[in-house]
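Complex shown without one protein chain; remaining protein chains in place.
After this line comes subunit A, so read on.
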Amino acid sequence: MSLLAVSNLSVSLGRRHVLSDVSFSVGEGEFVGLIGPNGAGKSTLLRAALGLVGSQGRITIAGHEAATLDVLERAVGIAYVAQEHQIAWPIPVEAIVALGRTPHRPRFAALSSRDHTAIEQAMRRMEVDAFRDRAAADLSGGEKARVLIARALAQETPLLLADEPTAGLDPSHQITLMRLFADLAKQGRSVIASLHDLGLAARWCSRLILLNQGRIIADGAPDAVLTAESLGRIYGVEAYFGMAAGRAVIQPLDLIQPPTQDQPEEDHDRT
């Protein structure tokens, strides 16, 4: 069954077309890497799928028209990890992770034993249970990121959307996270994560969607999407392609040409 399907999705923010005519579908058990240069529309695509930005086109969540679902019904189907690590108040880590249970609980109800199980499991998976009593606002960037991913895992949805979840993580936690997402996919749940680390994307994702200037350029198995040709054309870089321990290795090496006006260096992902 398709967990998320978008067809002919277009998004304009102000007068700028951020996404044009995007169509794809994600089924059960997929770990999809969403890749593309800064400003390609990756974040906007994730936010549009969640209904956080207005869009044209058709979105279905687990077979239901997204337009007919209310926010709570969406929240049971899709969890989301935002790019910014916002934690406004000095709340303990465990309470932050518990927020993931919000869509599963009646308004004034206490946490059920099922909620507690989900919270404990999510904290263990992201290795944040060791500092469960610390105020989340005081943690380091990478620790915060892990707490917020644990929060989304506690939501226990069939589909998880994560916007640059590996940003700010050390290599060991990057690999832990990618391994976790791959495991979730093996269990029949699915993950769509926007990624800038092409090496991680190539190694761990079951499928890659390459976005550039608001359009899907390629969609398929990592080795079909990440080629010397596509890296050169879209990113303007040449890269080393190899194999290690039975998995693809990609390491961007140098620019093919200096960046032009169309490829600004600063981060414009959210504009």
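Keep this in mind: contacts are C-beta pairs under 8 Å (C-beta built on N, C-alpha and C of every residue); 3 or more make two chains touch, one makes a residue touch a chain; residues count from 1.
FYI, contacts and distances are computed from a predicted model.
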Worksheet item: Between "Iron ABC transporter permease", "Tryptophan synthase beta chain", "Sarcosine oxidase subunit delta" or "Amino acid synthesis family protein", which matches the UniProt record of the unshown chain?
Response: "Iron ABC transporter permease"
Worksheet item: Of the residues listed, A:Asn8, A:Gln56 or A:Thr102, which one is in contact with the missing chain?
Response: A:Thr102
Worksheet item: Just one of A:Val32, A:Leu45 or A:Ala75 touches the chain that is missing; which is it?
Response: A:Ala75
Discussion item. Considering the complete complex, identify which of A:Thr60, A:Gln155 or A:Ser190 is in touch with the unshown chain.
Written reply: A:Gln155
Fill in: Footprint left on subunit A by the chain that the document does not show
47, 50-52, 70-76, 78-82, 84, 86-92, 95-96, 99-100, 102-103, 107-108, 135, 148, 151, 155
